[in-house]
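Just one protein chain is left out here, and the rest sit where they should.
Right, subunit A next:
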Amino acid sequence: MRLFDLPTALLALLASSNVVSATHTSNWAVLVSTSKFWFNYRHMANTLSLYRTVKRLGIPDSQIILMLPDDMACNPRNSFAGSVFNDKSRQLDLYDDKGTLEHMAGMGGIEVDYRGNEVTVENFIRLLTDRWPASHPTSKRLMTDDRSNILIYMTGHGGNEFLKFQDSEEISSFDLADAFEQMWEKKRYHEMLFMIDTCQANTMYPAFYTPNIIATGSSAKDQSSYSHHADQDVGVAVIDRWTYYNLEFLETRLNSTSADVRLGELFDYYTFDRVHSDAGVRYDLFPGGEGAARDRRVLDFFGSVQGVETDISHGTDANDWKKDLESLKQIWERQEEAVKESNKTQVVKQGQSEATIKPAKNSRSALDMAQKGDDWVKKAAGLGSLVVLGAAWLASSALAKSA
């Protein structure tokens, strides 16, 4: 037994060295495009390109939250119906990647979690803070914990300290900072990489005040963030510069899930010559500051670096397990018999309750906030007070006339 343990202990050590280097156990990505309409084609292409990259590097679809406010693939102006491209070569269909080569299957379609009118500031903040009615499906929630690394990528039209959502509302950097604070307090992330590609993007992150965040943006205050190139046949710009060079780096440098590339190299890739604006990075929230943040592996955020434990040590105690399980079963049978006996003597007609494996409970009632009782009372009161004011006004004008 002791002899057996030695090599396994060594192996465990080997395995653990791999696990220790990654202190997180899961990776999540939240990819948000915030603009509608055909001329914002590039924002959807930006987001889908990032989606494709994180999926390629191993984050499963269930851990990617994709928010797309518009569907360019089905836009009547799209001359390539059902496709979205991020390059004028149109080699890669981001919307439904069927694969370019005969023998290699493509990545397939995309899974959109929030689309159209669901992409709102409220839903985005709810997603981050996980404050949902009980009826909200699990697949649309960010189920992270204190061991999760999160990549947040946002693109759209922004300005000084805000990002526009859907032409109708905007999220301010202070709201975002408060949402991150709530996540941190509830231990909903381990480390976070926040990326944003909008005009004046760098103004979005100075308001953050919670630790373990690395933030990077495409352009400084009062600077525009430019598109990279347009496709004459699609008719609009297909990708933004900053995202384009992010992708170029990720595609050329991270060919496999074992590539050892550091974040610093990625950040150094954003030169003014390439991006045509001053990309910024904020390191000070990260423990260890700039050095530690730049030394993080890119795959800590873009890939799914799960540790794996090969458990051959237990191969030797399979017999022990068998014995344990058999004895457990015996205990159970004995208890069952005892219960039966007592049932017989007491002539209880109660059926045998064998269902220790209970079905999942659905008892929590769905909570629709619009239909909560208090709100109706409030609304009625508000309406009543408005009516009273209106009546007072009418009465006064009637009095004025009669006078």
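What we mean here is this: a residue touches a chain if its C-beta (ideal position, glycine included) is under 8 Å from a C-beta of that chain, and two chains touch if they have at least 3 such contacts; residues count from 1.
Quick note on the criterion: contacts and distances are computed from a predicted model.
Note on the omitted subunit: UniProt lists it as "GPI transamidase component PIG-S", one of the names in "Vacuolar protein sorting-associated protein 33B-like isoform X1", "E2 ubiquitin-conjugating enzyme", "ER membrane protein complex subunit 3" or "GPI transamidase component PIG-S".
Of the listed residues A:112, A:125, A:220 or A:261, the one in contact with the hidden chain in the full complex is A:125.
Summary of contacts with the chain left out: across A:74, A:292 or A:325, the touching residue is A:325.
Annotation: of A:206, A:264 or A:307, A:307 touches the absent chain (contact as defined above).
For subunit A, the residues in touch with the chain missing from this view are 11, 14, 16, 19-20, 25-26, 55-58, 60-62, 104-105, 107-108, 121-122, 125-126, 129-133, 137-139, 143, 145, 147, 161, 171-172, 174-175, 178, 181-182, 185-187, 256-258, 304-312, 314-315, 317-318, 320-332, 356-362, 367, 369, 372, 382, 385, 389.
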